[in-house]
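Here the complex is missing a single protein chain, while all its other protein chains stay put.
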Amino acid sequence: MPQQNMIQALNAAQDILLERDPNVVIFGEDTGYFGGVFRATDGLQAKHGLQRVFDSPITEAGIIAMAIGMGANGLRPIAEIQFSDYIFPGFDQIISELSRLRYRSAGQYTAPVTVRSPWGGGIRGGQTHSMSPEAFFTHIPGIKVVVPSTPHDAKGLLISAVEDDDPVIFFEPKRLYNGPFDGDHEAAAKSWAQHSGGDVPDGHYTVPLGKAKVVRAGKDASIITYGTMVHVALAAVAKSGIDAEIIDLRTLAPVDLDTITWSVEKTGKCVIVHEAPKTSGFGAELSAAIQENCFYHLEAPITRVTGWDTPYPHAHEWEYFPSQARIINALQHVMKV
Amino acid sequence: MPQQNMIQALNAAQDILLERDPNVVIFGEDTGYFGGVFRATDGLQAKHGLQRVFDSPITEAGIIAMAIGMGANGLRPIAEIQFSDYIFPGFDQIISELSRLRYRSAGQYTAPVTVRSPWGGGIRGGQTHSMSPEAFFTHIPGIKVVVPSTPHDAKGLLISAVEDDDPVIFFEPKRLYNGPFDGDHEAAAKSWAQHSGGDVPDGHYTVPLGKAKVVRAGKDASIITYGTMVHVALAAVAKSGIDAEIIDLRTLAPVDLDTITWSVEKTGKCVIVHEAPKTSGFGAELSAAIQENCFYHLEAPITRVTGWDTPYPHAHEWEYFPSQARIINALQHVMKV
Amino acid sequence: MERNAKMAQNNLHVPSNVARPGDAPDFSSVPLEPAGAAARPKIDVAARETHDLSYGLIRVLDDDGKAVGPWDPKLSAETLRTALRHMVQTRIYDNRMLRMHRQGKMSFYMTSNGEEAIAIGQGMALRDEDTLFPSYRQQGLLFVRGRSMVDMASHCMSNARDNLMGRQLPVHYTWREGNLFSISGNLCTQFPQAVGWAMACAYKGEEAIAASWIGEGSSAEGDFHVAMTLASVYRAPVILNLVNNQWAISTFQGIAGGNETTFAAKGIGYGIPGLRVDGNDVLAMHAATTWAAERARKGFGATFIEALTYRGGAHSTSDDPARYRPKEDWGSWPLGDPIERLKTHLIVIGEWSDERHAQMEGEITDQVLNDLKEAEGYGTLNAAPRPDPVTLFDDVLKDMPPNLKRQREEFGA
Partner (left out) sequence: MERNAKMAQNNLHVPSNVARPGDAPDFSSVPLEPAGAAARPKIDVAARETHDLSYGLIRVLDDDGKAVGPWDPKLSAETLRTALRHMVQTRIYDNRMLRMHRQGKMSFYMTSNGEEAIAIGQGMALRDEDTLFPSYRQQGLLFVRGRSMVDMASHCMSNARDNLMGRQLPVHYTWREGNLFSISGNLCTQFPQAVGWAMACAYKGEEAIAASWIGEGSSAEGDFHVAMTLASVYRAPVILNLVNNQWAISTFQGIAGGNETTFAAKGIGYGIPGLRVDGNDVLAMHAATTWAAERARKGFGATFIEALTYRGGAHSTSDDPARYRPKEDWGSWPLGDPIERLKTHLIVIGEWSDERHAQMEGEITDQVLNDLKEAEGYGTLNAAPRPDPVTLFDDVLKDMPPNLKRQREEFGA
């Protein structure tokens, strides 16, 4: 099968979507001529034309609002927010408008908008190029939230997202664009060519929204995670000697609670891992929901391994970014019981 | 002691703050000449002058940004956002700027801003006058989040908030402005004059930030809540025959985990109640933290009673707003074990 | 002492030059340019050349009730009578609804008293396929587009016939069939959405355009700028309208920046022609909109229109204007009452009379009463029938997600 990195997979997905549906349009800051600061739309303007893949002014509110108007009027916009740290000028248009349009109009108007945005840390981007703001979006009824962890899933999920008739916030773990990253920042960079997740079929295929994936089967404990942390967790488990199951959520909203509870009921132990700050992070919802559903199966407290409750630091990135060691600690902690 | 409703108490707090500190300024939409759409600044412009209590243009981003600039330059602004549903155009200025200024400047610049905003449902306001967006703010490092439930606390907490050197988001349960509301919307409106929380001392006093209050001692179960739901929970417990302890958090960030764990360890059962949608609401963080800290004391799953995962409806407000009945159900559920 | 010393030298400028309760209304700053004086440029005019139009005032109806000057849209008497009928119907509907609010039949209401010429004049200058993105104060658009009052009132009473299933506050209409977008409670958000909609019209090669309305107070929101920027950059076929009714709840237009400039002049800074129009002159509103619509349809891009008017009533049923502005100020508004002005014009040109007017008012009143009564039959906010409560779980997403299914079950469905 062809090997692609995540950028290539995302680019291919968009190319296919543009090809198949004349109503698909792509815009965002630097997404047109240049093809995006991460090159996810590279070549698409040249191929599909200025009017289908174009640059927007620097206004995230405008990018979302324009997408709403276009989406309601029959187009299927893919709007790029250059970094998810910069989504907040557009937050009102997402929470008050995009997410509620179907509900408040009782289905008369809807906007099938996909918002793509590079997300998460690990690239020395400091506090304004590293955020993981997914928790905010999971608290908004009326939108879906997706985070892929491999090129294969990125392509299949993006196609699903754009073809979905609901608004989708599609967060891309930018540290995974060029290769899987297991948290060991001192090791040589790995490439997707050596990873099965880099096997990306040609052409159109979908990975369904709302379905988690067991990326490592195990019986001792369950690790619930998504994005870059999937790979950090895999490496941690390999080193830990603990037979932990790892679940890659892929879609955070609506979350696949069935797969989660199936796993936790089996293992009785659960570690949740994400990059965002702990307090009111998405791990809180996961923990609460698991505890509600698996209370009688839990043998140890559900433990969260997360970023600290501080802004994302620059120099101390590796003291902030959840490490394999912290995951191993948490696993040992839940196993001790 | 003088009896005041919550608006009068908030008004008195601001009057005192203006009086004591020439650097206190108040602004927001309609806060100046008119004294605010809920009258919380009524009479303050006439008394303290046009330059200290004034109207702002309709720009929530501008209200926050102006407060940041003024606050960094030595003033102590109280910025009103007319409804917390309308805080989102200012969300970027809160999350990217206000909350991080101290951190990113390593303490060189700080902005002691208090953002007051009417919050929560129960007034037939529909989806744009009823939201409870507190969870978003508890996920932002660098700000404090306060929700009072009585006139007494509202005054004391607001004075603490404004005198605090950190930014504080101060959410006011608008359904409690004129009287305690226990969720029974068909009953005659009650007045604060008949409620001990309406005893509001004259002059300057403070209620400390970061300290929860046990509003009803009990031994069978713990109810953790805040805002309007404190009163609904009180009524529900009274009817339930279950001797539940009720904790009014008052400050959500930083939350008083000591008081919470002390109570839950005692009762072994916990019900969390809030108005906001369930998924990733602040109840998720509470549940996760309680489970982490009280795991071995828990005799039943922590149960959340919340708004549904929909936008706030208009006609069906009372089907949405968490009722006494739902709280009683949850209590019975945790007691059944 | 120290405080007072400080206070003494406080140089912060806060605009406050407006008449307040107890003062006589002061409208001396309202420009009373003579009707017919403003030039009517070609539709491909450069924005810079609309300088005078953006600081002046486009008026067609003069003090004697005659239509004059290059902006006279030369509408037929039939069309003018239709406009008058819509305006009168809007006024009567509004005022009856206000009464029904007092009777507890709905939770909230907002009238458009005094501003009827804007929605009606502009609405009539547009085509049915053009999509409208109004604020909450252009109910006249619905009358132009022929919506039934039974449906309108049913929405406002959140009853079983409400096409929004009781999910929205009154007056926040949506009517897809009539190409009227979902009205938002969040100010100004619709402005850039209308631009996106218009861009999609251009993308699809359609002739349809979009039009949006905000209040002068709302124009301070960032979304205003965002809309203007996008409309300019992509030359979107959109008409962006600002209704300057002098008030934003209790704050006067100076707080929105109106003391330092006209609102219309903002257009030019974006390279968008700015027109300042007498908002109480239905002919002028119609003419300006016709001009802007042709400009948009021919590919010259957006137009920004400031309609100068006065909010006749309270902001909404939640406020009492007597607390912040002089009583009876509406009566001294120098641009008059839009209904009276059109009525006079029709009489002056011999196409109307006081008798016919009174008769029409009577007919409309009957119909309004009739329709509102019929609507009440479908329920009111506090009297059944109303939408089935379990529908509150619908339409969050296209297909109900598992969390909502669980919650609906918990709800007892």
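The letters A, B and C name the chains in turn, as written, and every chain counts its residues from 1.
One rule holds in what follows: a residue touches a chain if its C-beta (ideal position, glycine included) is under 8 Å from a C-beta of that chain, and two chains touch if they have at least 3 such contacts.
Keep in mind the model is a prediction, meaning the values are calculated, not measured.
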Shown chains touched by the chain that is not drawn here: A, B, C
Given C:157, C:255, C:277 or C:368, the one touching the chain that is not displayed: C:255
Which residue of A:5, A:59 or A:84 touches the chain not shown here: A:59
Chain not shown: contacting residue from C:165, C:220, C:239 or C:308: C:220
Residues of chain A in contact with the chain not shown: 22, 29-30, 32-34, 37, 49-52, 54-62, 85-86, 89, 124-129, 278-279, 308-311, 313-316, 319-320
Interface with the unshown chain - residue positions in chain C: 6, 8-15, 47-48, 51, 55, 199, 202-205, 220-226, 229, 232-235, 254-257, 259-261, 265-272, 299, 301
Chain not shown, touching residues in chain B: 25, 51, 56-57, 59, 61-62, 65-75, 89, 92-93, 96-97, 101-110, 141-142, 144, 164-166, 210, 253-255, 257-258
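Assume only the chains that are shown with their structure count from here on.
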Identifier of the chain whose CA centre is least distant from the whole-structure CA centre: B
Chain A and chain B: spacing of chain centres that average the CA atoms, whole Å: 32
Chain centre separation (chain B, chain C; CA means) in Å: 35
Chain A residues counted as touching two or more neighbouring chains: 89, 92, 96, 103-104, 141-142, 253
Multi-chain contact residues (two or more partners), chain C: 165, 167-168, 172, 184, 186, 222-223, 396, 401, 403
